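Of the protein chains in this complex, one is absent; all others appear in place.
And now, subunit A:
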Amino acid sequence: MADDLQTLLDSLAPLLVEGSPHAVALGFRLERIEPGMAEMRAPYRDDLIGDPDTRVLHGGVVAALLDHACGLAAFAGLGGRDATATLDLRLDYMRPAEPGRDVVAIARCIRASGLFAFVSAIAHDGDESDPVATAAAAFMVSRVSQEAAEKARRAFGKSATPISKVEEE
C-alpha cells in the first residue's frame, strides 16, 4: 500500500511544484515527497529580499514556502488522491533567515482522515534543530479543489494511471 502510494507520489512529483506558477516564480524546488511528508527548498534570491538593509528574505517567501510544503504533506497524507484547500495557516517566525542561505521547509501530516488533514512544519536554513519558522495548518478536501483534481485526471488521461489504480482499491 505504502509502496503504491510512493509510486503514485513519485509519478506526480514533477507536477506538484512545476504545476504551480507561483511556486515556479519563487524558484521553489521539491526535495522529497513521501506518504504524509514533503520537503521543499526556496533558493536564496536577491529579488526575494524583504529588507534591503539586512538582505533577509521576506517573511512572505517563507510563508509561501511553508504553505506549499504543508499543502503537499496534506495531499500525500490523504493518500495522494484528493486536492485540498487550506483552511488556515499559523506561522511563528523564530528568527530571520541568514542572508545568502536557502530556506528548506519540512512538512509532516500529523493526522489525515476523511475530509481533513492537519500538518505541522518547520523551515530552516541549514540546521533542522534551529528553525527560522514553524507552521501549523489545517486542510480540507473541498468541492472546488476536487473539481480541479478531476480536471487534472482528464487532462493527463492515461499518463495518470497510478491515480486510477489507487482509486480502484
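Brief remarks on what is shown
By definition in this document, a contact is a pair of C-beta atoms (placed from the backbone, for glycine too) under 8 Å apart; a residue touches a chain by one contact, two chains touch by 3 or more; residues count from 1.
Following the convention adopted for this analysis, contacts and distances are computed from a predicted model.
Only one chain is not pictured, and the protein name UniProt records for it, out of "Spermidine/putrescine import ATP-binding protein PotA", "ATP synthase gamma chain", "Sugar ABC transporter permease" or "Thioesterase", is "Thioesterase".
Seen from subunit A, the chain kept out of the figure touches residues 19-25, 46-53, 57-61, 63-68, 71, 83, 85-93, 96, 144-145, 147-149, 151-152, 155.
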